[in-house]
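All protein chains of the complex are present and in place, except for one that has been dropped.
Take a look at chain A:
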Amino acid sequence: MSDPTPTSPDTPAAPPTADEIYRRICALIEPFNKKGVAVTPQTTFAGDLDLDSLNVMDLVAAIEDEFDIILPINRLPDLETVQQVADEVASILKG
């Protein structure tokens, strides 16, 4: 840990497109989708997917690792739908 600069050699030079971000998030949601809900951009985590606060935070950890970002859990109250999370991830990736 002598070099504190974030380095991830595997990250491609071009940031993922909005569509790709959405698809990758959908894939991460699947293990949490116990009710087998058909996920759309408008699907909500608490309501449609019936995730409790711990499930949501575990999903956030998976999203953080997928995109090598930090998504602080204090911002979660504003992120109710899959599309809102995808937009937030896109915005974080842009910096």
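Just so it is clear, contacts are C-beta pairs under 8 Å (C-beta built on N, C-alpha and C of every residue); 3 or more make two chains touch, one makes a residue touch a chain; residues count from 1.
By our rule, contacts and distances are computed from a predicted model.
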If you had to name the missing chain as UniProt does, which of "NADH-quinone oxidoreductase subunit F", "4-hydroxyphenylacetate decarboxylase subunit B", "Serine palmitoyltransferase" or "Amino acid ABC transporter ATP-binding protein" would it be? "Serine palmitoyltransferase"
Determine which one of A:26, A:39 or A:69 touches the chain that has been left out. A:69
For the chain left out of this view, which of A:17, A:40 or A:53 touches it? A:53
Per the touch rule stated above, chain A touches the missing chain via residues 1, 4-6, 31-32, 52-55, 57-58, 60-61, 64-65, 68-70, 72-75
